[in-house]
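Heads up: the structure comes next, in structure tokens.
With one protein chain removed, the remaining protein chains of the complex are shown where they sit.
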Amino acid sequence: MFITSNPFAGLAQFGITPGMMQIFVILAIIAVVAGILLDVAHKKSAKYFFEHTERMKKLATRQLSSSEKTSMLVQVILNEVLTSSEFHNPKRRIAHLLKMYGFIIFVVSSAVLIFFYPTEQYAGFWGLMWRVGAIMLAVGGWWFFTKLRVDVLSEGKKWYKLARADMFIVSLLGVSTFGLLWCFFQGVVGSTALALLFFALFLISAVVLFGGVYWSKFGHMFFKPAAAYQKRILMADGSRENLPPFYKRAEVLDQSTMDLVRDIPADQKFGLCIMKDEPNHY
Amino acid sequence: MAYKTIVVDDIDILVVGAGLSGTGAAWEARYWGQDKKIVIAEKANIYRSGAVAMGLYAINCYMGTRFGENNPEDHVRYARNDLMGMVREDLLFDMARHVDSTVHQFEEWGLPIMRDPETGTYQREGKWQIMIHGESYKPIVAMAAMKSADKVYNRICVTHLLMDEAKENRVAGAVGFNVRTGDFYVFRSKTVIVTAGGASMIYKPRSTGEGAGRVWYAPWSSGSAYGLLIQAGAKMTQMENRIVLARFKDGYGPVGAYFLHLKTYTQNGLGEEYESHWYDELKKMVGEYIDHHPVPTCLRNHALIREVLAGRGPIHMVTMHSFQDPHLEEVGWHNFLGMTVGQAVLWASTDLDPKCENPELTTSEPYVMGSHATACGAWCSGPEDVSPPEYFWGYNRMTTVHGLFGAGDACGGTPHAFSSGSFTEGRLAAKAACQYIDDGKAEGIVVSDRQIEELREKIYKPLENYKIWNNEVVAGDVNPTILYPKQGLIRMQKIMDEYCGGVSMQYMTNEKLLNIGLKKLAILREDMEMLAARDLHELLRCWELHHRVLTSEAVMHHTLFRKETRWPGYYYRGDHLYLDDENWHVLTVSRRDPKTGEWTMEKAPLYHIVGDVEEEYQKKKAAKS
Partner (left out) sequence: MPTFVYMTRCDGCGYCVDICPSDIMHIDTTWRRAYNIEPDMCWECYSCVKACPMHAIDVRGYADFCPLGHAVRVHRDEEEGIIAWRIKFRSGRIKDLVAPITTKPWGKYIPDLKQVPAPTKEQRESQLLFNEPKYIRLDDGDLYTLESQGLKMRQGVYY
């Protein structure tokens, strides 16, 4: 069955051995870790993070218990991490979930195929998952890249205009799209030349993706949950990043400024105005 | 260049700029032209564009005839007095008799207008002002305009008006570019209502770093209304009448509510009342105008400026008394948060608690606009039933170009219209524009492709200039051939400041200085052929600069023409330091010939609305002398 075939097994024809692939995976992991550590050390981002937290702690109006903190950690994992709840725009949230889960599935299945099925032509479940991951990543990625990217959506830039911030998404598009094409030409069409071409492009994309962490937005995957956790803590300990409470109307009706709306039923909502539309008025 | 040309055809009413007057125009136009095509071109996002983007805490123009408070003619008298007589009273009366209907509709739409808990009438801040929770003032009026318009084109910077080639001096639409996509937009329209707002950043600001953005009038008030109208050859009036604001120092936070509602007052650095120190001097300069009540804004400015120059500064706003009342304190803060948040930021950062410390006041750099306590703008026709022959040529708020209308800051001679009056003027212009079309005045308009192509080329030239001439240098902004818009802006501001009575000259100028200034402006205009834009944002800044420079030229010519000092405290003609009612009790009117760029100036007669009050005053005066 083509859809469970193992694309990596076909690489033998280009003289690529399982050992080489396994070394590549290990190098990729090292590159990612190194890139992130370098980023943290060089930019002092972690130092900023902790000093900022310290400063905010001074503004705290109450002490959080460790069980509260734990529950917030769980919340962050359930909401921000697993379901990307921080995205305001539902389209971007869906695209992000596709990309994130696609990427995870794709990377994990690649590693499994390379380490456990290096020479098997068909890899059953993992072969299938490799395709599912790649397709999810490609669909979410291209959707984001052509329509949802803020420079396209709100700044009116053409989708094919690239900037450094696109390094991460373009390399993701590269590994997923070229990976699928390589697999397709290798397994279905049986065109060695095209398979080789797309494999080469796939390889370049992977090198950029894992090797370019220091320069790309790759690191945000690790920083974002930490930031989300910090935000929850600050909102709960009263420092609120200096933000006012997010009142419901009913809670502030005793204020003299609220005379004009005092008689309106507390549960009446006014709907949306500016925030009703997508942010692309041009 | 790959930018598309997008043509919007068959428009009946094109509204250029959707601030308060533009939203009023678009909204009302739908009633009188239910089957007409109404289109808005707005350079920002209509929800938050124009001077009211930040919100307002007061509607400054409301008669309250419904509560028996004021009549329209009372407001005319008030504005006339404040502007030292120089207003278009026909236009003012017309605005004032309609403005309440505008405000009542705002309330119906959901704008929170405060009520006096005892009487149930609108909560007055002063005689003309009512208090609102107006954070969403602009989104609310924007929704009204969006409901009426066939389409709102946001982020279109309109650069030029299109002119009819079949009939001389008739408008045919407008062109501009999309600030996001860069596409070229052509709007072919039977009528155009220009409501693109007043001009900030004409004069060198007091704060020259980041703080340059904390101008009193919004930084995006680019004088486009004036630039567009002047380019089209419309006559302008009272462009010398720029305004200087006495405001909280640096933050330029509003003082209206402080004086009127919170009953704070000013004193000099010694803790004394100081305005009386300057009574005799002002009496010599302006005669009996100084005895009027309320004292005209410019004359109070004069006292402030002179007192500081006499070494008795700074001027303080005494807040420490009123702010002991927690309710008034709260109003004071809401007033800032509702319309000048930057002032609250400033007080927060300097730890200023107005309960414990009196904040400083200062006079701002001058601004050119026509809806606050000043009257710059286009020379427009008044309404048939009020205007004398010199003020009437067929259609209310129509400029001297056929089919081209103005409202709000764009319409000259109508100070103290503010937000509500501007919206009302937009409504009046819209009705007149519909009539103009229904009368068949817009038939047979011809616009050649050549006109459009030439404008297209002109618009994008700064991008082209940059591409070519950036090759000349290694890097950086210094280039011997091209000029970036910020550089041009600063040059213009310096010229206006030093030659046309800016802050650093203590608002002083004279004929010699003005003539030098005009020369320098002309050279700047030559250099602006080489304006350069790195991207579309800078292209926007280039065209804003063009409109600002045209505005500056008008201000310069008008200031030169009026050989008197009509508004001490706004500016001084050092060579004519006195008010001269014998020769200059007139309105100044200018026109720039679009073909030659030559300016011509003329005087227009000043008509006043005269009733019992004036008759009695004249009688008393006669008896005295």
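Things to note:
Letters A and B mark the chains as written, and numbering starts fresh at 1 in each.
Everything that follows uses one rule, which is that contacts are C-beta pairs under 8 Å (C-beta built on N, C-alpha and C of every residue); 3 or more make two chains touch, one makes a residue touch a chain.
Just so you know, these numbers come straight off a predicted model, no measurement behind them.
Only one of B:S276, B:S349, B:S448 or B:S625 touches the absent chain when the whole complex is considered: B:S349. Here one chain is not drawn; of B:K494, B:H585 or B:K603, the residue touching it is B:H585.
In the complete assembly, the contact with the undisplayed chain comes from B:S207, out of B:T121, B:S207, B:Q487 or B:Q506. The chain not shown here touches chain B at positions 27-28, 30-32, 34, 44-45, 47-50, 53-54, 65-66, 71-73, 80-81, 85, 89-90, 93-94, 97-98, 100-101, 104-105, 108-112, 133, 135-136, 139-140, 143-144, 147-148, 155, 179, 207-215, 218-220, 250, 288-289, 292, 330, 333-334, 337-338, 341-342, 344-351, 353, 383-388, 424, 427-428, 431, 435, 438, 537, 540, 581, 585, 605-612, 614, 617-618.
As for the chain not pictured, it touches chain A at residues 49, 59, 86-89, 92, 149-151, 153-155, 163-166, 217, 223-224, 227, 230-231, 240-249, 252, 255, 257-258, 260-261, 264, 268-276, 279-281.
By our rule, only the chains that are shown with their structure count from here on.
For the pair chain A and chain B, the distance between C-alpha centroids works out to 48 Å. Contacts from chain B toward chain A in the complex involve residues 45-48, 112-115, 117, 133, 136, 139-140, 143, 154-155, 178-182, 327, 330, 334. Chain contact summary for the complex, chain A toward chain B: residues 155-156, 256-257, 259-261, 273-274, 281-282.
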